[in-house]
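The complex appears here without one of its protein chains, the remainder shown in place.
Labels A and B are assigned to the chains in the order they are written; within every chain, residues are numbered from 1.
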Amino acid sequence: MKRRTKMLVTGLALLLSQAAHASGADLVWWTMNWNEQKAKDYAAEFMKENPGINVRVEANVAGGLQSRILVALQSGSTPDLIDVQNGANVPLAETGKLEPLRDRLTAAGVKFDDILPASLDTATYNGQLYGLPFQAEAHALIYNKGAFKEAGLDPEKPPQTWAEFVDAAKKLTGKNSKGQQVYGYGVSGGGADQPGNALFRSLPFMWMNGGGILGPDNKEVIINSPASVEGVKLYVDLFTTYKVSPPSTLENDSNALRRLFQVGNVAMIPGATSDIERIRAAAPDIELGVGPLPHPEGKDPAVILGGWNFIIPKDAPNKDAAIKLAAFMSKPERQAVYTTTFPAAMSGLNDKRFADPIMDAHKEMLEYARPQPTIPQWGQIGQIYYNHLQEALLQSSTVQEAMDAAATEIKTLLSQ
Amino acid sequence: MKDSRRTLLISLPVAILVIVAVFPFLWMAVSAFKPLSQLYTIPPQWLPDPPTLANFKNVLFESNIPRYFVNSLIISIGSTFLALVFAVFAAYGFARFDFRGRSAALAFVLIGQLLPTATVIVPLYIVLNYLGLINTYLGLILVYLILTLPLSVWMLTGYFRGIPKELEDAAIIDGASQLGVLFRISLPLVTPGIIAVTLYSFVATWNEFVFALSFATEKEMKTLPIGLAEFSTEFDTDWGAVMAASFVMTLPIALIFLVMQRMFVSGLMSGATKG
C-alpha cells in the first residue's frame, strides 16, 4: 500500500516536471502580448532567412513587466531579446546586466542615422548604447470638436499658446446644451499608472517654459526655479484655480481621463495616436481634432518622448543570433508594422499606415520630443516630484512650497 | 413569538451581508454584458442595452483563458492536495504532542510568509532554476506551498485542538496506533476544518499573480491571473473581457463550495458516533 502511494507520487512528480521544457539552443524573444502575433510572423520570416537559428517567442504582460525582466536579469537565466519601454532602458543598463550594442549592431547593418536621435538617447548610458529603439511616440492635444462648437470656439483652430489654451479651457467648462457638465481639460493627478502619467503630462509644461526637474547635465536640480514653478503652477491651477479639470482629477490616470473624454465630460486631453484609435472604437460619435501641445507665447512646444527599445541581456545564451534578429527588426518597413504608434526609424513614417492627416500633429510633436533624463535615479525623482505635485493639487501647500520640498529631497537623493 | 424574532434577527443581517458581498460582483457581471460604449457613462448605466455576448465569446474562443484554466486547475489542485497531506501530519503533531522547540517550530512554519514577496522572488527563481523547475507545473506547485502550508498547519492545529482528548485516549487504550487514531478518529472530526483549509489553498493559488508571472513564462504553463493581464495593452484594458473572464474564474469555485456543503455539516456528532 505504502509503496504504491510512493510510486504514484514519484510518477506524478516526474510527469509534472517533464511538461513543456525548452531546449537552451532556442533564441528566446520576449515580446509584449499585444505584439505576440506580429512577433511570431517575423520570427518565422527570420528563421527562413537564417536556417540555423530557432526563435521562440514568449509574450509578456504590461503588469509587472519590469519586475519580471529584473528577476530574470538578476538570476542570470535570461531570454535573448527583450522589448522594454524606453524609460526603463537606462535603469536596466545601470544594473550592469545589459549588453552594449552599438558596434555589433552597426556591423550587422543597422542604419543608426535613420533612427530618431532622441530615441537613441533613451538607450544611451555612460556613452554606451544599451538598446535599439523600434517605437517612438509623443503626446499631442486631442480635443472634442463638438464641444468646441458648443462653446463657440473654432473647431479647426485648437489653442496654440498657453493664454489661448486657458481661455479655451474656461470657455469649454460648463453645462452644454444637453445639460451635461463639461470640463475643458483633464489634468492627470492620481490613479494607478503613476507617477508616469502625471509626469508625461506635466513635465512638458516646465520644459516649454525653459525649466525642468534637472538641468541639462542632469546634476543640477532646477525643479524650484521660477521657470519650472511657473510651468507646474499652470498645470495645478487648471484644477485648483481655473477649475477646468473635473473633481476626480486626483484619481485620474490616463485611462480614466480617456473614459471621461469618451463620455463628453472632458473636452481636451493630451494623448498618443493609440488614444485616437481607442476613442474612435469606444465613442464613434465624437468628432476628433488633434493639435500640437500649447506652448508659452514665443517659445517652442516640448514633450516627453515615449517608445520601446530592444535590449539584449549580458547573460543571454544566444547573443549573436539576438543581434541578428534585432538588426532584422530594425528595418523601417518592419518597425512600421511592429509599432503600436510610430516607428523609431524615421523613414518608416512614410508607410501608408501613418498617412491619415489626423496624425500630423503627433508627427510634428515628435520633432519637439525629448528623452526623460537618463540617470538611474530618475524613477525615484519622478516619484518624489509626483508626491509633491499631489500636495499642490490637494492645496495642502503652494506650488512653490511643494517644489522647494521636492528639490530638497531630490538633492539628498542625488548626493547619496 | 420568540422564533419569529429570532428569524428576523438572523435574516435581516444576512440580507445586508449578502448585498454587501455580492454587489461589486454583480456590477462586474453586468459590465461583462455591456458593449464598450456603455461601460463608462455619466450617470452610470445599470443594465446593458442591448446586452452583448461579445466579451464572453472573446474570452472563451479567442483568448488563452481556456488553456490557462486547465493549467490553473492542475496547479491549484496539485498544490492544495500536497499542502493538505503535509499539513495534516504537521498539525496533528503540533496539536497532540508536547516536545522541546514546539513553539519555535510552530513559529518557523510562518516564516515563509514573513518576507515580502518582492524580496523572495529573485532567490526563489534561482532555487527553482537550479532544480530545473522553471516553467513546470511542479515548480509552481512547490512555490505555492509557501503560501498554503503555513495557514493550513496553523488552522488545522487549531481544529485538532478542539477535539476532546478523551476520545483519542480511549482509542489508544484500546490498542490503536498513533496513526490509526489520526486517521480513524481525529481526521473525520475535523472534516469541516479540512474543507475550509482546502478552500483557502485553492483560492490562494487560483488567484496568485506575482509568482506565476515570474516562474511560468511559457504559454503552456501560464495561469488564469496572467490571462486576465493579457487583456491589457500598453495604454488600455479591455474591461468587458476582464469582467467576463473574472466571471468565468469566480463562478466555478462558488459552485464547488455549493456542492461541498453537505460535507461541511458533519462535525462532532457524526464523528463521535463512528468513534
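Everything below uses one rule, namely that a residue touches a chain if its C-beta (ideal position, glycine included) is under 8 Å from a C-beta of that chain, and two chains touch if they have at least 3 such contacts.
Just so it is clear, contacts and distances are computed from a predicted model.
Enquirer: For the complex's missing chain, which UniProt name, "Molybdopterin-dependent oxidoreductase", "Multiple sugar transport system permease protein", "RNA polymerase sigma factor" or "Membrane protein"?
Expert: Checked against "Molybdopterin-dependent oxidoreductase", "Multiple sugar transport system permease protein", "RNA polymerase sigma factor" or "Membrane protein": the hidden chain maps to "Multiple sugar transport system permease protein".
Enquirer: Looking beyond the chains shown, say which of A:E251, A:E287, A:D300 or A:D320 touches the absent one.
Expert: Touches the omitted chain: A:E251.
Enquirer: For the chain left out of this view, which of B:A54, B:L73, B:A171 or B:V203 touches it?
Expert: B:V203
Enquirer: Which chain B residues would touch the chain omitted from the figure, given the whole complex?
Expert: 6-7, 9-11, 13-14, 17-18, 20-22, 24-25, 27-28, 40-44, 86-87, 89-90, 92-94, 96-99, 102-103, 105-120, 122-124, 126-127, 142-143, 145-146, 149-151, 153-155, 157-159, 161-163, 178, 189-190, 192-193, 195-196, 199-200, 203, 206-207, 209, 224-225, 228-229, 237, 242-243, 246, 249-250, 253-255, 257-258, 261, 264-269
Enquirer: Provide the residue numbers of chain A that touch the chain removed from this figure.
Expert: On the side of chain A, residues 63-64, 66-67, 70, 74, 91-92, 94-95, 189-194, 246-251, 256, 259-260, 263, 265, 376-377, 379-380, 383, 386-388, 390-391, 393-394, 396, 409, 416 touch the unshown chain.
The rule is short, and it goes like this: only the chains that are shown with their structure count from here on.
Enquirer: Which whole number of Å gives the spacing of the CA centres of chain A and chain B?
Expert: The mean C-alpha positions of chain A and chain B differ by 36 Å.
Enquirer: What part of chain B is in contact with chain A in the complex they form?
Expert: Its residues touching chain A are 36-37, 39-42, 74, 78, 118, 121-122, 125-126, 129, 132-139, 141, 209-210, 213-214, 217-221, 226, 229-230, 232-237.
Enquirer: Sort out for me which residues of chain A touch chain B in the complex.
Expert: On the chain A side, the touching residues are 13, 16-22, 30, 32-34, 58-59, 61-64, 67-68, 70-72, 74-77, 180-181, 254-255, 258-260, 262-263, 265, 272, 274-275, 278, 281-284, 340.
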